[in-house]
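A single protein chain has been removed from this complex, and every other one stays in its place.
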Amino acid sequence: MSRRGAPLDWALGAWGIAFLAVLYLPIALVLAYSFNRNVVNMMVWEGFTLDWYRSIFGLATRLAEDASYVHSTEGLVHAARNSVVVALAATAVSTVVGTATALAMARHRFRLRPLYQALLVMPMVMPDIVLGVALLVFFVGAGMTLGLGTIVMGHCVFLASYVFVVVSARLAGMGADLEEASADLGAGPWTTFRRVTLPQVAPGVAGGALLAFIISMDDLVITYFIAGVESTTLPVFIYGMLRRGMKPEINAIAMLLLAFSFVIAATGLWLRARRR
Amino acid sequence: MQSDDDSPQADGQSLLRVAGARRTFLTPEGSAVRALDGVDLNIRPNEFLTLLGPSGCGKTTLLRAIAGFEDLDGGRLELEGRSLEDVPPHRRPFNTVFQSYALFPHLDARDNVGYGLDAARVPRAERERRVDEALALVGLSELGRRRPRQLSGGQQQRVALARALVNRPRLLLLDEPLSALDRGLRQAMQIELKNLQHTVGITFVVVTHDQEEALTMSDRIAVMRAGRILQLGPPGRIYDTPADRFVARFVGDSNVHAGRVAAVSARGALITLDEGFELHAEGTGFAPGEAVDAMLRPERLMLAREPGAGPALQAVVERVVFVGADVQVHLRLPGGAALRALHRHLPGAEPPPNVGGQAFIRYEPAAVHLMRSAP
Partner (left out) sequence: MSGALSARRRRALAGLLAPHSLLLAAFFVVPLAIMAVYSVLTPGLYGGVEWEFYPYGYGRVLGAPLGEVEEFDPVYGEILLRSLRLALTTVVVTLLLCYPAAFWVSRLPPRRRALVLFLVTLPFFANLIVRVYAWMLILRPTGVLNQLLGLAGLPAADLMFSETAVVIGLCYVLLPFMFLPLYAAVERLDPALVQASRDLGAGALFTFRRVILPLTAPGILGGCILVFIPAFGNFVVASLLGGAKVMLVGNLIEQQFLAARNWPFGAALAMLLLAAVLVLLVVYVVRTPHPEGVR
């Protein structure tokens, strides 16, 4: 680097560190406050405690009863279970559907291809509130009861597009060579798929599935419109809590949720880095 | 199209017949490219055939159509008289060595080689035996458990060869098989491929753009350009008597000049070139007044200080280029025509002429090859 570039490099470095700080400081604050013992004013630090975490899991605490919304952990556990059930089901369906589409789009050319591709991307890029209300109108109009089933269907609409994009990226680096080699060696289409295509796209499919799972667990807006009374998911549950006011155990819930998505995301990113 | 086949009776022993093959591609900009523009070809049992041409001449498309990866827009493919129209790639008794090798990265060398046998449900013991044989054939017995990534380019190529040959295909298709190797290895592999073909007795069809490679390995060469076969024949015939100026220039080094037949006699023909000089040629089959292209290979020109008994051209030496065993001499005729001659650099022989000096280019009339005039 030339000497003239040095101050610029220094400024960029400072900017970059500040950028990372902006990204992580708010999260770090939530973490810190989740250990705050102060029951009366959650914003004033009084000392370290794990009681908020204990209260979430329904363990004995020394907290006053009224300090916490979570008198019983029932609602929270119920919402968490709903979230996981929805995410698992929606991930399973959308992974299969999105992978099939990625295979089709990567290996075949047809006239309406650009149009179809635009249609595939739409559920991802349009504002989620539009999809949410459209699905609400549709499900109610079709006389379907809002519940876990409708949430799964709604999630599949946009999750399949995410899987499609991730698997397509993997396929783009592959070329048709290996599949042609397999056919050339006498393997039929099914054998080729099982023994060549699948092992090749597997990391992409796994990555797509992880992403779909995280996004499904995270989705608030669409779920908010198409969840029934009995089928609250975790984000909707927390959203409801926050609208009623802030209580300290939200810190702990937020941290657990965060840890959960970070572990899954880190796994996905690590898997991807390892394949290179 | 000119079919310069060895013998007209060759049809009797055809393995694969390509008749009137046509294929048009649409470019992204929407214009049509004729990759195959009416190709007829008889591939014979147990021959080493090379499809030679510049990039975009249709040679790879032809290979892929034979393998079954491309549909033809028109024309037919017949294996021993039976149409291949409804036969998908995995049912054709052909195997391909891909340009990229296309080795399965998640399988080791043994499993790559055994892949086709697995697909054909060959019993375990026989599979193992044939994989061993195939690996031994290409000299890789020791490396069977390595993944493709752990093999060098040359080793990967051998695995690709073994993987194709182990299935005992009727036809082995090789797409630019040596292009990814460096020069030394490439030359060794040319000989090895030829020997291998001789050993296994399988018909090889090789696509290449490297004329030297084609001349070294092939029993027959098909020179292609713009979706057509310009000339088909053994290497010697292609080299000595190219069908037109394109083939002459693409295969080997050559001097090609356009002209007209001035006179024909019992002893030969006199050609007047457009650039203002004359050449004597042997009996030709061309009539006086006909437009022709005359070709002279540089190595058949001899440089001397005086004209000899035979025909000769007087020229000025413009440049002398050292090219290894030989010296390439660039000459200019009085009329402006440029010629190149190869001067063999032997001890005790005449030294190459001086730059700027005069020289006589001696040649035998038999060395002048006349071709149909091409635009």
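For reference, chains read A and B in written order, and residue numbers begin at 1 within each chain.
Keep in mind that, in the parts below, a residue touches a chain if its C-beta (ideal position, glycine included) is under 8 Å from a C-beta of that chain, and two chains touch if they have at least 3 such contacts.
A quick note: this is a predicted structure, and the numbers were derived from the prediction, not measured.
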Legend entry - Hidden partner chain, touching residue among A:Ile56, A:Ala80, A:Leu103 or A:Ala187: A:Leu103
Legend entry - Absent-chain interface as seen on chain A, which is shown: 4, 8-9, 11-13, 15-16, 19-20, 22-24, 26-27, 29-30, 33, 41, 43, 96-98, 100-101, 103-104, 108, 110, 116, 119-120, 122-123, 125-131, 133-138, 141, 153-154, 156-157, 160, 164, 189, 214, 217-218, 220-221, 225, 235, 238-239, 242-243, 246, 250-251, 254, 257-258, 261-262, 264-266, 269, 273
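Everything that follows uses one rule, which is that only the chains that are shown with their structure count from here on.
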Inset, instruction - Starting from the mean Cα coordinates of chain A and chain B, work out the distance between those two points in Å. - result: 57
Legend entry - Residue ranges of chain B touching chain A (in the complex, touch as defined): 67-69, 88-91, 94-96, 98, 100, 102-106, 115-116, 119-120, 163-164, 167
Legend entry - Residues on chain A engaged by chain B in the complex (per definition of touch): 175, 177-178, 180-189, 191-192, 195-196, 199-200
